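Okay, here's the structure, questions in a sec.
Apart from one protein chain that is not included, each protein chain of the complex appears where it belongs.
Per-chain numbering from 1; labels A and B assigned in written order.
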Amino acid sequence: MTQNLEKLPKGSFERITVDANQAERISKPSMSFWQDAWLRLRKNKGAIFSIILFTLIVIMSFVGPMISPYEPNAQTITHANLPPKIPVIENLGILDGHGNLGGKDVDIYDMKNVEVNYWFGTDGLGRDMFSRLWKGTQVSLFIAFVAAAIDMLIGVIYGGVSGYFGGRIDDFMQRIVEILTGIPNLVVVILFILIMDPGIVAIIIALTITGWTGMSRVVRGQVLKYKSQEFVLASRTLGASDSRIIWKHLMPNVLGIVIINTMFTIPSAIFFEAFLSFIGLGLQAPDASLGTLINDGYKLLQFQPHILAFPAILLSLIMISFNLIGDGLRDALDPKMKD
Amino acid sequence: MKKILQVKDLELSFNTFNGEVKAIRGVNFDLYKGETLAIVGESGSGKSVTTKSIMRLLPEQSAVFKNGEILFDGRDLTKLSDKEMQKIRGKDISMIFQDPMTSLNPTMPIGRQITEPILKHQKISKSEAKKVAIDLLRLVGMPKPELRMKQYPHQFSGGQRQRIVIAISLACNPQILIADEPTTALDVTIQAQILELMKDLQKKIDTSIIFITHDLGVVANVADRVAVMYGGKIVEIGTVDEIFYNPQHPYTWGLLSSMPSLDTAESKLYAIPGTPPDLLAPPKGDAFALRSEYALQIDMEQNPPFFKVSDTHQAATWLLHPDAPRVEPPLSVIERMKKFPGSRYYEGGAV
Partner (left out) sequence: MARYIGKRLIYMVITLALIATFTFFLMKILPGSPIASASKLSPEQRAVVEARYGLNEPLPVQYFDYMFGLLKGDLGISINQFKGANVTDLILSRMGPSAQIGFQGMILGTIIGVLLGMVAALRQNTWIDYSSTLIAIIGISIPSFVFATLLQYWLGVKLEWFPVALWKDGFMSSVLPSIALAMFPLATAARFIRTEMIEVLSSDYITLAKAKGSSGFEVAFKHAFRNALIPLVTVLGPMAVGILTGSLVVEQVFAIPGIGEQFVKSIMVNDFSIIMGTTIFFSVFLIVVILIVDILYGIIDPRIRLSGGKN
């Protein structure tokens, strides 16, 4: 394996001094945990696409009712049961205001002498589905976000206290959680809705009354795990106070999992709201949410499929995008999946 | 002595998100029948990757052979099909892993885990395989092997589990046994038992062993020959005495100086400065030069070839070039060299 020793240029064998620090060069730029997580999230096309889609949906839920010339709850009986009609797109032969009447394909707008366009059609009371749809989205998202925020707040505090103080406090608090989680969520939600006046508040309370237990368990688990780790012990030996340990050492570590968990509570709250509306326990007319719109549409499916189609598609899109965002965040924030 | 395995100019890269990591950058060594070759080096030096590439156990999507060959039995292992490779794994070449706590299937009785390679590679009945397995367990020093066959891994201690893994690896009398840091995860007392067991077994079944470790104490105990790896290359290879008592490469000097011993107890322990090279962008020239106090101008430009020290001893450092200046190794290394006949500091006596 020894090669021929060809002549090497003079000075090749001068001794040199290498600065030891040069060997310690850090070859990768140093990044904080969050920068790193963001980089990983950015690589996840599904999650990024979902974030954009979801942002658009949120914007539309506010802008939609405004750009539509009709109020969400305004009834124009003469304009009842109109199929969708959108200018420009109607030239493609879809969403052109045509519908099936008595087995024949006719332009319903012409028949009823309607001069204006309803982009997503109207329902049986002549209400504009476009503005109702976005108004309903607004309500559904509001319910989901508030419910998720309350779950998070109670869950983090409860779980944090239980895990951090441990001992008898933890024991007692966990017994309560154990019994609460034993009660099926579905049962609690239905019972609570029954005794309260139906409406947004009732749904939010019903969703959060046991919903927070999941979050509290996760937070407690994380706090238990981290509080016994060396960096916390080290900080304690250096005389750090409880609040410093909680805010500076535990919170940043628990935050990731709290965010991930919340990302999965939101779609489940959206689902439950829609579910309750579907079985008749949701918002009462004339208020609309995605769930009530789907319920209305379901009843008219055979004759007016568009009334079901738009809210169902939107609900599914919101659910899919939230699940993808949640998945993406989990992969980005979970150090176990790193590299 | 018969060469049983030849690794020639092996180059292997991992394709990662960040780019191509050149994990092995031209590795050459031969393995002789019945010997124990130790591969030492710090983490990331490529020692584990080298052996996993012999077994072809690296993830095929990301690990790519770039160059070179691995010759076993006249065949190049880098070019075999998966089917052919499966016939070699566990039969001709077998492997022991670092962590016995995780290397056994938790939901399968250990008896079945031992008989699995036997049934796979040999044409014998289940009951015969069971007998072989019981004999193997007895061979590796497991008391009451008949009773323990039906037990699950979690019912054994770490040391016992490593004995079971060894039993599995010996099930088909392999020609080569690769032990990837087999004692690192064990307590010191258990380490000694496992090392003794391996030495003992090697005498009995005459297999060649490639022993990967970063623990020089273990090397001195088990190895016939030693290969020192750094930055994806072998930088020095020789018999255990040559490496320990007549080392030539500054990295080997550093390794030996950083090994605590009773003689050096009162003096400060040596630490090699700096960190291993980033194999995403390996440095030009000698990868160790940046951390070496013996660096030469040429180290920055050209990769050193192997220089022959003796028939069995080679080192890749420009310091061995006839034109190179004479440098003084660290004191503790000179102390060692004084005992080695043939070294320039030899003062008589024997190792």
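The rule is short, and it goes like this: a contact is a pair of C-beta atoms (placed from the backbone, for glycine too) under 8 Å apart; a residue touches a chain by one contact, two chains touch by 3 or more.
Model, not experiment: these values are computed from the prediction.
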item	value
Residue among A:L41, A:L224 or A:A312 touching the omitted chain	A:A312
Residue in contact with the excluded chain [from A:P69, A:P184, A:G199 or A:P286]	A:P184
Hidden partner chain, residues of chain B it touches	55, 57, 61, 82-83, 86-91, 94-95, 97-99, 102-108, 116-117, 120-121, 152, 154-155, 165, 168-169
Footprint left on chain A by the chain that the document does not show	178-179, 182-187, 190-191, 194-195, 267, 271, 274-275, 278-281, 294, 298, 301-302, 305, 308, 312, 315-316, 319-320, 322-324, 327
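Here is the rule we go by: only the chains that are shown with their structure count from here on.
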item	value
Where chain A and chain B are represented by their mean Cα positions, the distance between them in whole Å	51
Chain B to chain A touching residues, read off their complex	16-17, 28, 273-275, 278, 280-281, 289-302, 305-308, 314, 318, 321-325, 327
For the chain A and chain B complex, residues of the former touching the latter	1-3, 5, 8, 11-18, 20, 22-24, 27, 43, 339
